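A single protein chain has been omitted; all remaining protein chains appear in their positions.
Chain IDs A, B and C follow the sequence of writing; residue 1 opens each chain.
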Amino acid sequence: MAETVTVPPTERTRKAPSRQMIVTALPSVVLVALVLAVSVQQPSFLGPLSLRTLAESAAPIALIAIGVMFVILTGGIDLSVAVLTSLGTVLLALWMPSLGLLGVLLMIMAITAAGLLNGFVTAFAQVPSFVVTLGAMGLWSGVALGLSGASTISIGANHSLIGWLTGFRVGGVAISVYLTLGLGILVALGVRFLARGKSLHAIGLAENAALMSGVRTRRVRILAFGASGFFAALAATVLASSQYSGSPTLADALLLPAIAAVIVGGTAITGGVGGPLRTIIGTLVIGVLRVGMNALGVDPAYEQIVYGSVIIAAVALTLDRSRIGIVK
Amino acid sequence: MSQVQEGARPAAPANPDASSTRPAPRVAWSRRLLTAGPPIALIALIVIFGAANSRFLSGSNARGIADQTAILLVLAIGMTFVILLGGIDLSVEGVMATSSLVVALLAANDRNSNDYGMLAVLAGVAAGALFGLVSGLLHTRLKIPSFMATLGMGAVGIGIATVLFAGRSPRVLDEGVRSWGLDKWWGFSPLTYVAVAVLIIGWLIQRFTRVGRYGYVIGGAEGIARLSGIPIMRYKTLAFIISGSTAGLAGAMAASRLGVGDVLIGGGQMFATITAVVVGGTLLQGGRGGVHKTAIGALIIAVLANGLILVGVEPYVQRSVQGVVIVIAVAATGWSLRTRTRTIK
Amino acid sequence: MNGPVVEFRGVSKRFPGVLALDNVDVEIRPHEVVGLIGENGAGKSTLLKILSGVYQPDSGDLIVRGESRHLATPRHAAAAGIGMVHQEQSLIGTVSVAENILLGAEGSSVRGGVYNWKDLNQRAQRMLSKIDSQIRPTDRTEDLVLAQRQMVELAKALAVEERGDHEPVIVLDEPTSVLDGDDLETLFAEIERLRDIASVVFVSHRLDEVLRVSDRVYVMKDGRVVAERDPKAVDIAELYRLMVGRETAGEFYREDEQLEVDGAPDVIKVEGLGRKGAFKDVDLRVRAGEVVGLAGVEGSGREALSRALFGAEPFDVGQVLLDGARLKLGSPSDAVEAGIGYVPAERRVEGVAMGLSVEDNIVLADPGTISRRGIVIPSRRRQVVAEWIDRLRIKTVSTQTDVANLSGGNQQKVTLAKWLSSPRLRVLILDHPTRGLDVGAKEDVYTFIRKACAQGLAIILIADTIDETIALSHNVVVFRDGEITARFSAAPGRKPTQVQLVEAMV
Partner (left out) sequence: MSLFRNSHKKRRRGAVALAVGVALALTACSTADPETDSEEPAGGDTAEEPVAAEDIVLVNAIRSLSNPYHANWAAGGELFAESVGMEQVVLTDDGDSQKQLSQIKSLLAGGKTIILNVDPNTSSDAEAIVRAVTDAGGYVVTQWNKPDDLHPWDVSDNWVSHISFDGTVGGYEIAKALFEEMGGEGGIIALQGILDNVPAKQRFAGLQRALEEYPGIELLDEQTAEWDRNTGYEVTQTLLAKHGDAVGGVWAANDNMGLGALEALKAAGLGGQVPVVGVDAVPEALEAVQDSENTGYLATVSSDAFWQGGAALALAYQAAMGEFDVASAGQEQREFYGTQFLVTKDNVEDFLQTPSLEDLQADFDNPFARSTGQIG
C-alpha cells in the first residue's frame, strides 16, 4: 500500500464493467436482504421506533465514514479519524460551557486543522498516509486523555446549543439524521458539479496523470484529510449532543465500523471509486448488521469477528487489482 | 515501477558527469542516521534518566527493563520481517489476545480441566502462526494491502479472544507456565532469556535463510525480484507467519507473566512494536534494516517507558510520544527520496 | 559447434495497434559480438524481451543451439544460457554483490533454504574473476560506484552459464548509457574478454561504440531488420540512413502545411536554464506557430529539459519567460495555469487518467472551459467534449467510456484534446507524441500539430525519430550530454539532413 504503482494493463478494461456493476449494486442488495432477514426474526424492527433508533445511532458513524471516504478516494487511509472525533467531544466539553457557540466553531476548526496536518505530512514529507494517521492516532488520543484528565466531562451549560441536533425531532427523526443525509447529498453534488469535483477520483485512479494535467494533487490530498477532520468534528458534535458530555475515548470504537461502512459501501481501498451516498448505504448495512446480530441471537462477542471479516471481504471484493502493481 | 525502485536505491543519474559519484550525499546522510542514530539515542536516554533518577541504573531496575523489553522485543522481531518487505502487521494485539486465552485455557486453569502444560504455549504460538498465514494469504493472493488485511485479522483475533474470554479472565494455574513469569535465572526472568533466544533465532533466519535474505531483495525492489523468478508470494506469506508466531509467543509470555488470559493483554503493544522497529532503523518503505537494529529500537522504547514512569509521567503520554516518533522516523528516513512526481498513498 | 547459438526465424510480435516485430530473422554465432541498432520503436527492445523470455513471439521460431525453444519466463531464458544486462540497473543495493550475482540462482549454495555463504561467495568470485574485476563478493552493492555495478551486472549475466554446460549469450542493453571515459574503456575491455567465453548482443544508441565493438551489425526499423552490415565496411552516416531513412518524408509529415513563422512574436523564452546532472546553459525561444524540435540521444538532457519546462522537475539556474513575463514553475499546475501543456511519453501513466471517462479526461486540465465560477455547466461540458471528440476524430463508444478501453492512438488524441480544448493554452510540449502508435494514428497526430501551429501555439517537440524531428520542426536544437551542441533552421525545402543532426548528437 505504501507505494502502490500505476500499471495500466489492457485486460482490466474487459473485467472492469462487470466488477463495477457488482460493486455498485451489491451494497444496496445486501442492505435489503439484511433488513428482510432481521424483520422476519423481529417484526418490530420495521417499526418507526427501532428504525429511528437505527438511523440516529448510524448518523455519527456515517459522518465519520464520509470523512474517511474522502481520504480513501485518494487511495489513502485515515486511521486517526475516530480518535479525532473523541478529541472533538473533549474540546467541546471543555470550551462550550464558557465560549458557547464560539467553542463549537473553535473545536471544528481545531479538529479540521488536525486533519489538515495529517494531509501536510503525507503530501510534503511523502509519508504513507496509514503511517501518518497511525501516529496521529497515538498522538491525539494521548492529547485527549491529557486534556480531559482521562475523565468524562459533562456539558452542563450551553448544551442546548447542540442539544437540538439529537434532541429535536422532525417527522420522528432527529436533526442529526437530516444533517448527515444533507451533507452526503451536498458532497455528492459537489463531486458532480464542481469544476474540480472529480479531482479526488482522478488522484485515486491515476495520480500521475492528474498531476501532469495540472491538478494540484498535494492540495487536493491535504483538503481530503481536512475534510476527514471536519466530518470527524461534526460527528463529535452529534455524539456530544446525544451523550451530554465529552470523553477521551467516546468514539474510538467507531473506527472499524466507519472504515467498514466506507468499504462495504463500495468505495475501493485503492481509491478513485465510490461516493458519499454509497458510504451512507454502507453505514446502514453495518448498522443493520449490528442490530440484526442481536435479533438473530448472535453473541455480541462475535461482533469483532464479523467486523473484521466484513472489512476483509469487502476490500477483497471492491479492490481494483488491475490498478495496483506492487501491493505493500 | 519507477517509484518502487526509487525506494530501493538512488536513481541512476542521467548524465556521465554524475555517473561515477557514489550514492547521492543526502542518501548517505540518511543512511548514517539509520545506523548511528538509534544507539546514540539509546545511550542518551540512559544518561538522561540515570541523571534524573539514581535508581534508574540500579541492578533491579535494569532487570526490570530487561523483563519489560522481553515481550516487546519478541513482537518487534517478528514485525521486522514484515516491515522489511514494506508491509505492516496491525494484528499483533488481536493475535496476542487470542494466544493468551488459548494458553490460559489449555494449560491447567480455573475454568476447565485441561492440563497440557507447556504444550499450551506451543498451541498459542501455533494459533499466532495461523493468523499470520491467513493474513499472508489474504495479502498475497487477494492483493489486499497488508495494513488492511491485518487490521481485519486483528479485529477477528480480538473477537475470538472475546468469545474464549467469556466475561472472566481464566487464570493460569500450571506451575510450568507460571514459572516463566515468576522464576529468576541468574537474576533475570526466564522471559528475558526467551526474548534473547528469539532475537538470536531471528538474526540467524535473517542472515542464513532465503526468508531472511529475500526479505531484503523483495523489500528492496520487488520488480527485480520478480524478474529473477523469486516466488515472492511464498516469502511474503512466510514473513507474516513469522510475525504471527512471535505475536502468539508474546501472548503466551504475557499470559505466563500475569497468570491470566485476557482480551486486552496486548493493549498498546502494536504501537510500541511498530515504533520499536522503525526507531531501530528499519524503513517502513522496506528493504533496509534488520532484527539487530530492532533490538536497539525495542530497548529504546522500554527504557523510555520505564524512565517516564520513574520520573512520574502518566503512561498515556508515552502513546503521544510513540505516535510522533513513528511519523518523524519514517519522514526522516524517507526525506531524500521525495520528488515532485512521486506518488505516495 | 559452429552453427548459430541463437537464431530468430521469421519472428513476429504484435501489440494492440502496432506490429512490433515483423517477420524478423537474426542469428547470433558463437564467440561473436552482434551489434543491434535502431530508433525507438524500431523493435530492438521487443526482440531483446523475447530473447530474455519476457515476451513470447506470436509467430516464428526462436532456435537456441539448434533446437526450437519456448522461453516462457526470464528463468527459462537464463536456463537456456541467455543472460541480460538491463538498461536500468537491476541490482539490489542492500544485499551483497554475491547475492546479486546469483540472485534466484543460488542453487547449490542454499540447501533447505539455508545459505552456505562460503560456497555462494566462491561461485560469485568465479564470475567476477572471469571479467577479472577487483570487486569482492562480500561488498555491499550500494557502496559500489556505477561503473562497478555495471561489472556486477556483467558477472550476474555471466552466471547463467552455470545453469547449463554451454557458453552463455550475454545481452547488453544500452550498457553505456550511464558510463563515460575510463568506465567506458573498461566496459569495452570486458566485452573483448567476453568474446572468448560467450556470445554477445550489444545494443546502443551510440553508433560509434557499436561499430567499435561489434563483429556484425543488424539495423532495425519499424519492426523489421532492414540491413546486416560488417562494421569495417560501413560508416556511421550510412548506418543512420539505414536506421531512419524514409522516402515518404514530405507529404507524410504534412510539410506543405508548415507555416512561415518569421516575425511571429516570441511566446516562450528559456534563458540559461540548468540543473546539475541533467542539462545546463539552455537558451531557447519558441515563437507563435513555431515547432522547435529537440534532438539528441536518450539521456542527452532533452527529456529532462521538457519536464523542467512543465514544472514536473526542478531547475537550479536560469529562467523561463512566457510573453516576456517570468514564470514560477513550482509544479505542473503552475505551468498549466500559465498556459503550458505537456503530452508525456508515458502516455498510459501520465497522459490519460485510466479509469476516468473520456469526458472527464478531456476536461481534466482546464475545467474553466466548462464551468462558471467553479460550477460546471453540464450543457457546455457536453458541447465542448463532443466538439473535441469530433475534431480529433476520437473513436469511442460514448463520452462516458473508461478511457482505458480506448486504443493507444485514441488515448493519445484524448490527451491532445485535453490540452487543445483549453483556450488559455499557449505552449504545447510534445514528448514522443507518436511513440507506440500505428501509422494512421501518427499521421493524425502530425495533422493536429500543424493545426495547433495554425492556431498560433508554440510547440516544443521531442520526436520519436530523427526524420520526424526534422520534418515537423521549424527549428531543430540538438542536445548532447545536457548541452546544446547545434541549432538548425528547418524551413520547408531547407531542412537539415539526418547526418548533420547525428554528427551533432554523438
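FYI, a residue touches a chain if its C-beta (ideal position, glycine included) is under 8 Å from a C-beta of that chain, and two chains touch if they have at least 3 such contacts.
It should be emphasised that the depicted structure is a prediction, and the values quoted were computed from it without experimental measurement.
Listed by label, the shown chains that the missing chain touches in the whole complex are A, B. The hidden chain makes contact, of the residues A:Q243, A:T279 or A:T318, with A:Q243.
The hidden chain makes contact, of the residues B:L42, B:A155, B:I232 or B:I300, with B:A155. The chain not shown here touches subunit A at positions 42-44, 47, 49-50, 53, 57, 79, 83, 137-138, 141, 149-152, 154, 156, 242-247, 249-250, 252-256, 294-295, 297-301, 303-304. Seen from subunit B, the chain kept out of the figure touches residues 53, 55, 58, 60-61, 63-64, 67-68, 90, 93-94, 151, 154-155, 158-159, 162-163, 165-169, 171, 181-182, 184, 189, 254, 257-260, 262-268, 270-271, 305-306, 309-310, 312, 314-316, 319.
Just so it is clear, only the chains that are shown with their structure count from here on.
Put simply, the C-alpha centre of subunit B and that of subunit C have 43 angstrom between them. In whole angstrom, the spacing between the mean C-alpha positions of subunit A and subunit B is 29.
Listed for subunit C are residues 312, 331-332, each touching two or more other chains. Within subunit A, residues 6, 208, 211-212 each touch two or more of the remaining chains. For subunit A in complex with subunit B, the residues that touch the partner chain are 1-7, 74-77, 121-122, 125-132, 134-143, 145-146, 150, 207-208, 211-212, 217, 256, 259, 269, 271, 299, 301-309, 311-312, 315-316, 319, 321, 324-328.
By the touch criterion stated above, subunit B contacts subunit C in their complex at residues 5, 8-9, 12-23, 207-211, 213, 216-217, 220-221, 224-225, 227-230, 287-288, 339-341. If you check the complex, the residues on subunit A that touch subunit C are 6, 8, 10, 12-13, 16, 192-198, 201-202, 205-206, 208-216, 218, 272-273, 320, 323.
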